[in-house]
Every structure is written in structure tokens, then in C-alpha cells.
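One chain of protein is taken out of this complex; the other chains stay put.
And now, chain A:
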Amino acid sequence: MPFYVAPEQQMKDKADYARKGIARGRSAVVLQYEGGILMVADNMSRTLHKISEIYDRIGFAAVGRYPEFENLRLMGVRFADVRGYQYDRRDVSGRQLANIYAQTLGTVFSESLKPWEVEIVVAEVGDAADEDEIYRITFDGSIVDEQGFVAVGGSSEHVSDVLKDRFAADASLSAALNAATHALARENGEERELEASNLEVAILERARQHRKFRRIHGRRLTRLIEEGKANGRAASGGGTSGADTADEADE
């Protein structure tokens, strides 16, 4: 015997459910740096990715329930590859993908009993910094065109606030990574130490040929973290160095 539930109440319940689900997981941030777009997620797993490649210039970052956003990722890759094969590689855009994701999440939210507990970011690196696009899509299908940086996840507002103070669109890779990890480490008001093994890091590198997406891990990641910390200390101590020196080496 079903009870009558007001639509407002129903939507509110679903939204609360989704928010709670998302808040259980760790956050992710996506931000511009001098060479493109940096994506960083707090992720212990080396195989279950929160950050992935969708197409030549487009990256994907997600938080929440893995099987749900993995589904969205596969959908995005299929959509982009079909589009690119049908027309041309340049005809696949982040905006199209963001729209498809918004439509899908919106329909799931309004039509099914259980909303998806995910929040995703679609980032596209352009030929110049002012052509970069970063979209945030929430569990109910809302889509926001973000400027410069975005944080998603449980306490994204908190992470976002911390990141705002340190964000600079023309920062070096190590400085941007330092800002991102600093913000992620202060999630939920706590203060943790994030190491290379806790982080999943990838960049959309503007200058790169063909596919711009590239993961950063292992020694290169450790080195960038060290460099960012050293420069951060130097900067707070009045120093001015901030150059990302050994950027293009191994890995």
C-alpha cells in the first residue's frame, strides 16, 4: 500500500541520499597550470581509477560510487570514439560530453528510485589557457562551467576554499600540484599528510602531440611533490623560485 509522498519531499530525499553517499568518499580537484590542466584525486588504488582519459584533449575525474562513475566513463569513451570516427577527431568536444553526462544523470535522478552517488568533472585543454574548459556535473544532472579550478566530493566546498587561496592559473606543475594536495589534505577540516601512494595524478598537457592525457606516477610524482614542498617553503620564507625544472624527464 503506497503512501503519498510530495514530489518536493521525494526529490529532497533523493538528493540527501546522493549527497550522503558522495560525502563518504574522498575528494578530487581539477585545476589549470601553466602547461595545461592538472587533475588530482585522493585515491589509494592504483588500478581503480578516479581520473581517466576520454579523448585527445578531454579528461574525466569522478568521485562517489566506483561502478556508477565507471559506467559513465565507458559511456563517454564510446561516445567520443564514435563521434571522432564519424566526423573528425577535432569534432569531439568537452561541452558535448558534459551535456550527455548531465542528461544521463538528470534522467537517472528523476526517473529511478535510487539516484547515482557520483559527481564528475569533464576537462578539456585548449590551444591557449583561455580556451580551457572545466565542467562540473552533479548527481542531479546540474552542470556548472567552472573557471580555473574545481573541487568535487564530500567536502568540496571546504577543499575549494583552501584551493582558492593558493590557485594561480600560471603556476608551474609542481606548484599547482602542491596547491592541490594541500587542499585535499585539509578535507573535513583535518590535516593529513598526503604521499605519492595516496594520490592519483594526471595532466592534460597542452604542448603534447596527439593525445594530451598523461598519468604521473612513481618517481616523477615523488619528485614533483618534493619540489612543490621545497618551493612552497621558499615562497613562504620570502624566496621567489618556482620554476618546474626537471619536468620532462623519465617515466
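Keep in mind that, in the parts below, a contact is a pair of C-beta atoms (placed from the backbone, for glycine too) under 8 Å apart; a residue touches a chain by one contact, two chains touch by 3 or more; residues count from 1.
The definition used in the following text is that contacts and distances are computed from a predicted model.
Missing chain, UniProt protein name, picked from "Amino acid/polyamine/organocation transporter, APC superfamily", "ABC-2 type transport system permease protein", "Proteasome subunit beta" or "Cytochrome B6": "Proteasome subunit beta".
From the options A:75, A:143 or A:185, the residue with contact to the chain not on display is A:75. One chain of the complex is left out; on chain A, the residues touching it are 47, 49, 52-54, 71, 74-75, 77-79, 81-86, 100, 103-104, 107, 210-211.
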